[in-house]
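Other chains dropped; remaining ones untouched in position.
Naming follows writing order (A and B), and every chain is counted from residue 1.
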Amino acid sequence: MAADHQKNSPPDYSAPDPDFEARGRASFAKQTMMATLGAEILTVRPGHVEIAMPFGAHILQQHGFVHAAALTAIVDTACGFAAMSMMPKGAGVLTTEFKMNLMSPGKGERFVAVGRVVKPGRQLMVTLGECFAEEAGKRKLITLMTATMMVMNTPGIVD
Amino acid sequence: MAADHQKNSPPDYSAPDPDFEARGRASFAKQTMMATLGAEILTVRPGHVEIAMPFGAHILQQHGFVHAAALTAIVDTACGFAAMSMMPKGAGVLTTEFKMNLMSPGKGERFVAVGRVVKPGRQLMVTLGECFAEEAGKRKLITLMTATMMVMNTPGIVD
């Protein structure tokens, strides 16, 4: 999955709104779903956001692994905030679609979602999201997401 | 989205395991994620499962709507159990991928996920999942999912 082209010309995004990090963290704090999952933001860079979530007994599926939807929650949010970091001041973000490939079960002590902007469009942004399971000091890629984020410019609809 | 061909030849599935409903409900009861969301099974028929979830202050995104991941949780589970109902006794179900189109925000009093089996394969089952928002006695389709479920035959891995 190493992107050769990226090695030659890595995305060097700059955020249109200098307050992008504070804005992203404030928006995250409003998501009660994140608190329910015990998730926290690790990193906010232009076009790149990382979110961590501990294993929790209250978010499991029938085999005792973390539910795919809990992993979806942090990856979608990481992708959404990565997109928001590339939007002008005042714009809100809305996920229009995502697709998750679940490659290995949600087994681990902690899960780290990494969301990146692949295409920062004016109306739509395409993002790539990965989720890693951490266990005994090791990291394993367990899910892969692509998602489309919409730029919402209507005040009042979003914040 | 009315499927004309289905009107002429509706799927008339029969479950290979007569205990499919009890098995599905027992599996659902083990999902702590469902309890966290306040979700409950409404209907289990061969190849067709419905799950309901009330609006909850603890599962919201930044604009005050139900988080896409909470909707994903009930739709994925409805699709997974719809697939499991078509599997032989002893087989377990594993989601390998899903894609959600989010058409309207998660706004409503209650959300009902409907999962259906479109293709009941031996190794993989393709499912279609819908989520409806209920408000003031009205129902609105707000998300559309397609998902692939894998039939797990290895005892011990799944139950």
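Please note the rule applied: a residue touches a chain if its C-beta (ideal position, glycine included) is under 8 Å from a C-beta of that chain, and two chains touch if they have at least 3 such contacts.
Here the structure is a predicted model, which is why all the values come from computation and not from measurement.
Of the identical chains, 2 are shown; go ahead and state how many the full complex includes.
Assembly-level count of identical protein chains is 4.
Note that in this section only the chains that are shown with their structure count from here on.
Approximately how many whole Å separate the CA-defined centres of chain A and chain B?
Computed value for the inter-centroid distance: 24 Å.
Can you list the residues on chain B that touch chain A in the complex?
That would be residues 27-28, 30-33, 35-36, 57-63, 67-70, 72-73, 76-77, 92, 94-102, 157-159 of chain B.
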